[in-house]
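Shown here: the complex without one of its protein chains, the others still in place.
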Amino acid sequence: MFSVYFPLLLLFGAVMLFVVATMGLTHLLGPKRAGTQKHEAFECGIPSQGDARTPFSVQYFVVAILFVLFDVEVIFLYPWAVEFKQLGWTGFLEVCLFSIMVCLGFFYLYRHRLFTFKK
Amino acid sequence: MSVTLNLGPTHPATHGVFQNIIEIDGETILSADSTIGYIHRAFEKLAEHRPYYQITPITDRLNYCSSPINNLGWHMTVEKLLGVTVPKRVDYMRVIIMELARISDHLICNSILGVDTGAFSGFLYLFQHREKIYEIYEEVCGARLTTNIGRIGGFERDFNDTFYIKINEFLDEFSEALTEFESLLTRNRIFMDRTIGAGGISAERALNYGFTGPNLRAAGVDYDVRVMNPYSSYEDFEFEIPVGTNGDCYDRYMVRNVEMWQSISIIKQALAKMPEGPYHADVPEFYLPPKQDVYQYMEALIYHFKIVMGEIPVPVGEVYHSVEGGNGEVGFYLVSDGGRSPFRLHFRRPSFINYQAYPELIVGGLLSDAILTLSSLNIIAGELDA
Amino acid sequence: MIEQFQATFSDHIIAVEASDMPTFVIRKESVLPVLTQLFKEFKVQFLTDLCGIHYPDATPPMLGVVYHLHALTTNTRIRIKAFTPVSEPHFPSVVSLFSAANWMERETYDFFGIIFDGHPNLKRILNEDGMTYFPMRKEYPLEEGTRTDKDDAQFGREKIT
Partner (left out) sequence: MSNLVQAPEGVTGQGFFLTSVEKAVALARKNSIWPLPFATSCCGIEFMATMGSHYDFSRFGSERPSFSPRQADLLMVMGTVAKKLGPVLVQVYQQMAEPRWVLSMGACASSGGIFDTYSVLQGIDKVIPVDVYVPGCPPRPEQVIDGLMKIQDLVANESLRRRHSPEYKALLAGYGIE
């Protein structure tokens, strides 16, 4: 049972090794030149005023949550995509039903003008 | 609650070096304040220390997207002061060069407007043809961008035949490329949604802000210096003046596009009706003689020396002459006290005047519209902080 | 048309100059009334250009402002000039009439030091804010001294001190 998963573990180990090695190498080799100017926020060359951590409009939050919502719905399509051949027509019909419901939700949001930025 | 955003000098969206401090609440803009002068090179002070023919290199660094228009505008101003009338052939040659420069200026503005709404390929399509315009300039004056074209009184040499081959080639290829570019953008749903209604200005406010050129014509006023006070025999050509309705980015884009088509037809008319005759006025004391004459004839050498050292007899007086540049009316107010260099030379720079209306155009709009309005106004930094 | 202007503004006009367009020299105080009357009655509603000029060797050294106006409907261009001694560089601002004049006046202030009374925010526009002198006046040099590659003697210019 162990031999089946051994190549997978080997690949995973190699990947982790490569990531750690390159990060470490660049950290060691690269010159570190800290400086007060360098740690300033980049404001197109102008010394920055004010603080970026200020509250901003809630409409950004709405758009972000909607993205997460539809992104999660895409994840449900992955298992279907993997077993596409075996599931055949019934699977296809179920997925169509699922996407119609998603589109209903999308159309509902569109009609409520949640995507346009209100003044 | 509002956030202050700095659309600063080194910003990819400003296509030039000027700064806007924008107060935004979410995506809507509450107020904007612009700072310019980041490449102020004191053109007017420099012009007071140079003889007349040496000021031409300054003028083509004003609006470097269409520098021949400024060069020839400056030559016409000095000719107006000196009372020199150039032959018909020079007028037609100047019209061809100025219309080519207008195409290259509008070409940059529209393709960059495409880039700002996300259509990068339009830029690459059209920029190819800008190289062809550069090659045509090289045929006439040897330089690509800072052309220093022509002389007081005409041109330094006649158009050679490769010029005619290249310009005919350019006219056919560019017409195809422009139709392709227009089919890409003009009825493009995304482009229309983004640009219609962005940064609009009413005709009355535009006039009060001193707008001229495509930005004013987009607002609905058909003021064009070529038609209002025709210079360099523009009255011999038929061309229409495109006029927009509500002066927003889409109208400015459309006005510039139609003007490119008009310029192509003007060049064709000028090429067809090109009269024969000398390519410079017969005013030896102002017109720099061609090099081969200077090496052979004594008078040419004397005139050359006098003009180069700047002792040309300039009458005392003042003159204001304006030409239709890429962004509007480029004016030259020249006050001369008869000396070696102008006593006072003031450039009317359309970008400097158009840009002061920027806060009024974008307040209340979205931030993404502000970026579009900036590139549709076609603000060129050299002309802005002369 | 020149006579028409002369008739209506006879008390303001100091001189009429022969030039490529009708040119009037008016007193400094009457700039705003003349321009407002031109705006309303003669439909001269387009300010083409506004620039300053400095005559250092006039008897009292003079600072001038030149207004280029354009009546688009009748296609007439007018140039109006007004002068003031350098010691007292104050001019009425025309921003109330033309918003185009806002930056033009700031540029003229930046170059010549002419203070436009009534201007919303009169500060330097093209030069650095920390600049103390007004560079376009004739007495200031063009070059700034840090350039070492140009030897002035070669160009027949005296050394910049």
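Lettered A, B and C in written order, each chain numbered from 1.
The rule is short, and it goes like this: a contact is a pair of C-beta atoms (placed from the backbone, for glycine too) under 8 Å apart; a residue touches a chain by one contact, two chains touch by 3 or more.
Just so you know, these numbers come straight off a predicted model, no measurement behind them.
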Where the missing chain makes contact, among the chains that are shown: A, B, C
Residue of B:68, B:150 or B:382 touching the missing chain in the full complex: B:382
Of B:134, B:164 or B:261, the residue in touch with the unshown chain: B:134
Omitted-chain contact residue, chosen from B:145, B:165 or B:190: B:145
Residue touching the undisplayed chain, where the options are B:17, B:82 or B:335: B:17
Interface with the unshown chain - residue positions in chain B: 8-12, 16-17, 37-42, 45-46, 57, 61, 64-65, 108, 123-124, 127-128, 130-131, 134, 144-146, 381-382, 385
Residues belonging to chain C that touch the chain removed from view: 126-128, 135, 140-144, 146-147, 149-150
Hidden partner chain, residues of chain A it touches: 29-33, 35-38, 40, 42, 44-47
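Methods note: only the chains that are shown with their structure count from here on.
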Interface with the most contact pairs, given as the two chains involved: B-C
Computed distance of Cα centres, chain C from chain A, in Å: 59
Centre distance in Å when chain A and chain B are each reduced to the mean of their C-alpha atoms: 46
Distance between the centres, which are taken as Cα means, of chain C and chain B, whole angstrom: 25
Shared-contact residues (touching 2 or more other chains) in chain A: none
Chain C - residues contacting chain B, complex: 19-21, 23, 45-49, 51, 53-54, 66, 68, 72, 75, 77, 79, 98-100, 102-104, 107, 111, 124-128, 135-136, 142
Interfacial residue positions of chain B with respect to chain C in the complex: 36-37, 40, 42, 44-46, 48-49, 80, 205, 207-210, 221, 223, 228-229, 317-322, 329, 331, 333, 335, 344, 346, 348, 352-353, 355-357, 385
Of chain B, residues touching chain A in the complex: 1, 3-4, 6-11, 19, 25-28, 364, 366
